[in-house]
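What follows is a single structure, written as structure tokens, with notes after it.
Only one protein chain is missing; all other protein chains are in place.
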Amino acid sequence: MAVTSNHLYGAQKAHETPHEEEHDPREQLMYDPLPRGVMNDMVMESMTTTSWKFWAVFGVLSVLVAVCFFYAWGFMISEGLYIAGVMRPSYWGVFLVNTVFWIGISHAGTFISAILRVFKAEFRRPFTRAAELMTTFGLIQAGASIFMHMGRVWLFYWMLPVPNERLLWPNFHSPLMWDLLAITTYVLGSTMYLFLPLIPDLAMARDRSTGWRKTFFKVLALGFRGTEGEWRHLTTAMNIFAFAIIPVMFSVHTIVSWDFAMAMRPGWSSSVFGPYFVVGALHSGMGAVAVVLVIMRATMKHMDYFIRKEHFDGLGKLMMIVSFAYAYFFFNDYIVQWYGGDKWTDLLLHWLEEGPMAWMFYLLILFNIVIPFLTLWNKKIRTTPWLLALIGTLINVGMYFERYLIVPVMLTINRMPFTWKLYFPRVEVFLTIGTFALFIWLYMLASRLIPLIPVWEVQEGQMVHTLRKVGKTQVPTVSEFE
Amino acid sequence: MSEKISRRDFLKLASVGAATTAVLTGCGPASRYVEREPYMKMPEYSYNGLSTYYATTCRECAAGCGLVVRTMQGRAIKVEGNPSNPVNLGKTCARGQATLQGLYNPDRIEGPTKQGRGSGVSPLDWDAAIQTVSEALKSNNPSEIAFLMGTGSDHVFDLASDLTNAIGAPAPVRFGALSMFESRATLSKAAENLLGQSAMPFFDLANADVVLSFGANFLETWLSPVAYTRGFAKMRRGNPKQRGYFIHFEARMSQTASKADEWIPLLPGTEGLVALAIGRLVAEAKGGAMPQAFASVDPLEVASTSGVKLETLEHIAQLIVEAQTPLAIPGGAALGQSNGLSTAEAVLALNALADNFGKPGGVFVSPLSPNEDAYHRPTSAQEMTEFIAKMKSGGIKVLFIHGVNPIFELPKSFGFAEALESVSQVISFATFPDETAIASDYIFPDHHGLESWGYQRVATGTTQSVLSGLQPAVSGVYDPNTNELLYNARGTADVLIAAAQLAGGKSAESLPFKDEVEFIQSKLANLIGETDGSFVAPEINTFSAYFQQHGGWWKKTAELATPSASSVLSKSVKVEAAQFAGEGEFFFLPFVSPTLAEAGANKPWLQELPDPTTTVMWNTWVEMNPETAHELGVTNDDVVEITSEAGVVKAAVYLYPAIHPGVIAMPFGQGHTAYGRYATSLGTSEKFMELVPTSQYVNGGKVSPRGANPADVLGAHFNAAGDLAFAGMKVEVKKTGETQALSRLESRIGVYGEGMGEEH
Amino acid sequence: MSDTTLLALFQDIDPAADAIEKLHELGVTDDRINVISGVPVTHKMLGRPHPWTNVSRLALGGAIAGFAFGVFLNFGTPNLYGVHVGGQYITPIPPGLIIVFEMTMLFALLSTFLGVFLDSYFPNYRPLEYVAEVSDGKIGVFFKCAQDEQKKFMDALSKMGAESIRPVEAQQL
Partner (left out) sequence: MSNQMVDLNRVGAKGAIAEAAEGKWGMVIDRDLCTGCQACVAACAMENNLSFVGEEDAGYGRTQHWIRIERLWEGEYPEVKMDGGFQPMLCQQCGHAPCEPVCPVFATPHSEAESINLQVYNRCIGTRYCANNCPYQVRSFNWRDYHIQPFHANLVNGQLVFPLHNQFNPDVTVRRRGVMEKCTFCIQRIHSAQDKAKSEGREVEDGEFTTACAQACPASAITFGRVDHEESLVSQLGQVSRGTKHLEELNTLPRVTYLEKG
């Protein structure tokens, strides 16, 4: 059974109203239900309908991943870190920028699927999975970037909590150890949290596919049938996850910020770094989700049914709120540094604002604060997909700049002026391209292999949303099932 | 398990286990990084795990500092100063420390070679080499045989002197760029003129309380830097009640100037006038009759010509008047002027006025070395031009070159390289493939200093009479794979003795020795009876053994000669205006690189030492006042072309905040076109990735100079003592449009505020 | 008396709930009934007993284990090979809080996840009674009944609005 045309879900067209203010509630996915079977088929078709353009992009990315990720990294391991641009005093460079950036991206998934789930923000339903995939794939890039950074990566396992032959364990005083444990917790937690709600959808896909896909889904669906017990265990676990992963998420980026804040350095040693990094992470994460959703909607079949203007609108509002919060923390961090008048911090601020990388500093303010402020209050802009994607991209560029300023540019300034040198990336450029390519590559691969829309959650949502007639109008209502 | 594990299985398991351990711990045999096999043949005094120490003498310059070399299993591991040698009392300079990198330099000459002036290189054996030297001695008219030697290796010089003396050849000529830049001829001539004795003056820095230095770069390379640095430290902090005060006059802030309490930049060539003016002001303040020496000078006029304010002169004069033991030292670029000799005399006159001759903190005449009859200064630059003229005219048929690299060290305008073509046979005893060696017919490599026997006379730097001794700390550098010598070198003294004996006649008679050691013993024989020495020995073998053990022989008591001061002040000292060659806008001030000196460029660690004042490594820079640079429209790392009447040189600019705006300065020491992989530049290989065939240097192959040589723009102009007026050039500076990033240790952001906005 | 398994498929929740009530009336106890659905349907809606789950207990157990492991890492391991760094105690408390927190959360999340597997017998690739329509949103009610009563149940449930009712065999999913 294939869905042949769009008329099935052209609700908004049928109910167009002359006045802009009066939106038909049926423009919203939750009030525009379709039979589950139809939705299943739409999702299945979105996975299997693949144009040559997809393969072209996928092919290019495969080459990029092979060359810029695996070959470049392998070359660096065999040759030594000298092919990177790191030196004294910028011992950390773009690798750490990438790590922070990708961990930031990964925060969006958890935010949407856990926080919005806990607070029952219903518009989240169709894109929780898309966001969670970003978490997992982003963390892969973050982890890879940390390993790229290490001088002797082949000995990485010395950081694992396993003793050596003299019963020497790793150093739990080190923020890097906290980081390792927190990121491990987060990777495992978010991957499990991605997988649990995926099981029913995998079972659905299992029931609707043949050949190797059938085997693939059968193995992954673990024999799920949807019995009362299975649902009960699953929903209980999902509830636990939703609550438990929120503090983990906050802890991860806080601890990442502590890698910097624990150091005795001007500019880094700041107690506001924790929340500042968390909000920065959400900022880039939201932007990235917006970009991904716009691309998904534009390139995958039937996605315009599941992903609608209301979602862009909601995301846009979230982005604006996060942008406010970001501005608050940015200013908080800045004014404390500025007011203190410490000699080194003072020099650091001069360096940031008047030095060769000052353009980055001003662009970060423009992209992260000014542009979101000026645009996102407008609903038209919020609901125009390409504009929202553009703003999301700019936010991510701005956030990348922010991390770049914090890592190598701030590292230039220390308490020994004789050593100050400005860092420029070398092989890091390729490896950065490599991580981006790998992220997109994984995402594209996933879009062919797993249902990006959690159909059962959408159906569940549609079941609890009804239109109630009150007087002469229909009022959207939500019932609490649980 | 009932089955037994066979031995073979056990070994297998064990090796798997070992490999696993190695991988898991990361420090097993699998991860061994540098392999160093023990030599197959160990030296006599070698105990496993214990070091053997040998006392010897540093040959990186002619100062004669004593060294103690730590060796282990036939390898020299570390060089320390010899604490009992009075010259350096256990201290060393950076060049002394890096002498091991000469010993183990990958670019040493591998063995006796028929070099054919770079055309056809073929290895020889030592018999053939001795035959060649012998033929050269025998078949040429003695008057057409010449020895050109460096300022080190006094025993080889003595041996060559005996040889030439016996056969009637001209005496060996000794030259070195350091002595040229130190203006040794000027110093000894000034001493002769004013102190009545041609000798090295000794300045007792340690006991002075106010020191005026007129260009003397005694903390860098001047005469005996380790000894003078010790003197400086004592001057500063030796007296707990009073910290010595130090004033330095020089157009640029040299490393020495940077340690001064007052650095007074002045126009080059006016140092002598300033000395006289200060003398006059001091004499005026002291009252009494104006000494003849200072009578004709007008401080106000000096202030305007030199650019030093009159108040500054008065303030300095006041300091001298109040000082207990003031001292004035002439040296460096102040002497490398057309008026250098009168500058030296003016400064000595200032000392005479302070009445410090022969007093603590004053001026002395350095003691002669124990086996020295009189002070023999190295050949002055002017005398070198005469030597080169003789070469050009065909008056020299065979030239032996030892311990000096004149093609690099002499200004290009002297035409040494061209003159070499008129010499029919050139035999080099170079250890390294330097420019002169590869332009020779034969290279018969001498030992490195740490493999050599010998002695070095100490010309100055200490109050005692010192003869520093050399002995081999290692027997050679071996290839542990084959146990063969990597560098088949032989002591030049041995080669000359063997060749002279082979030649027979007077040559053989003059050198009736079995070997180098016997020759050295013959030169030590007259010290056996001395009772005032560091040791006493009844006969020569014991004396030799003690000589090796102590690293030399020196008098226990100070032997400084006191010059007569009476006549100095009554003599009229006239400092004429300095003459500058060329029409250029800027004064050109070359100075010897404090870390590289004349021959350090092939030691990678010396290349990697930052210059003390600019922190530049591995290259040559042009120091320029930022204002001057602004007017010329150049900035850091812009390559400029410096043109004098004698030549052109190109190097990158360093905006140096502490240099007279009318002066351009450049370090001497780089710009080699040969001399091994570290002294030259190899383009891409500079990244230290590729294997470089040694032939690239030995054949004068495809190498480009590393940095530039300021001697290329020096013309043949001399002062009255015959020393090169190296600071007497005027040059044009032109922007080339090229840039070359100088490697600096310092941060341009942190030190010069680049990119920190307007306020910083 | 051999039992057979019947499956009744329903489009909506209401008839399914009614059907279950009917089954109860007909003497089929809850332990002989099983409901499968494409979305989670709560037991109250269907009038079914509260399904027991160990997931939250396992999560708690995991958290306690993780807490203990974190305490061991931070306060135990340094005593095995004590190394002083930066003038800090060998077992400092503030960093310890981080370690303990992360380990608690990690173990809690892991045991929650494993709890789902344990409670649901995942992964389970053996043949099971199932119909694919369930993932199209239908509700399937399985119940066991004696073979001879099969007809009676089929009729009763058809009246309750079952789309179809048929005996099912365990099949490879």
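Every chain is named by a letter (A, B and C) in the order it is written, and numbering of its residues begins at 1.
Operating definition for what follows: contacts are C-beta pairs under 8 Å (C-beta built on N, C-alpha and C of every residue); 3 or more make two chains touch, one makes a residue touch a chain.
Keep in mind it's a predicted model, so treat the numbers as computed, not measured.
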Shown chains touched by the chain that is not drawn here: A, B, C
Contacting the left-out chain in the complete assembly, out of B:Trp222, B:Trp263, B:Phe387 or B:Phe429: B:Trp263
Touching residue (missing chain; options B:Asn85, B:Gln255, B:Gln382 or B:Thr673): B:Gln255
Residue of B:Val477, B:Val573 or B:Val592 touching the missing chain in the full complex: B:Val477
For chain B, the residues touching the chain missing from this view: 25-27, 31, 33-34, 36, 72, 75-81, 88, 90-98, 100-101, 103-106, 108, 219-220, 225-226, 229-230, 232-233, 236-237, 243, 253, 255-256, 258-259, 263-265, 477, 479, 481-482, 486, 594-595, 604-610, 612-613, 615, 617-619, 625, 627, 657-661, 677, 685-694, 706, 741-746, 750-752
Positions on chain C contacted by the hidden chain, ascending: 83-89, 92
Chain A residues that touch the omitted chain in the full complex: 79-82, 86-92, 149-153, 155-156, 158-159, 168, 170-171, 173-177, 180, 259, 262-265, 411, 414-419, 421
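In this text, only the chains that are shown with their structure count from here on.
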Whole-Å separation of chain centres (CA-atom averages), chain A against chain C: 29
Rounded Å distance between chain B and chain C, as computed from the means of their C-alpha atoms: 87
Interface hub residues of chain C, defined as touching at least two other chains: none
Numbers and ranges of chain B residues touching at least 2 other chains: none
Complex contact set, residues of chain A against chain C: 35-37, 40, 161, 163, 166-169, 171-173, 177-178, 181-182, 184-185, 188-189, 192-193, 195-196, 200, 203-204, 206-208, 218-219, 221-237, 240-241, 244-245, 247-248, 251, 255, 456, 459-460, 463, 481-482
Residues of chain C defined as touching chain A within the complex: 34-43, 45-46, 48, 51-53, 55-56, 59, 73-74, 77-78, 80-81, 83, 85-86, 88, 92, 95-96, 98-99, 101-103, 105-106, 108-110, 112-113, 115-117, 119-126, 128, 130, 132, 134-137, 173
Parts of chain A lying in touch with chain B, wherever the complex brings them together: 152, 155, 158, 164-165, 347, 350-351, 353-356, 412, 416-422
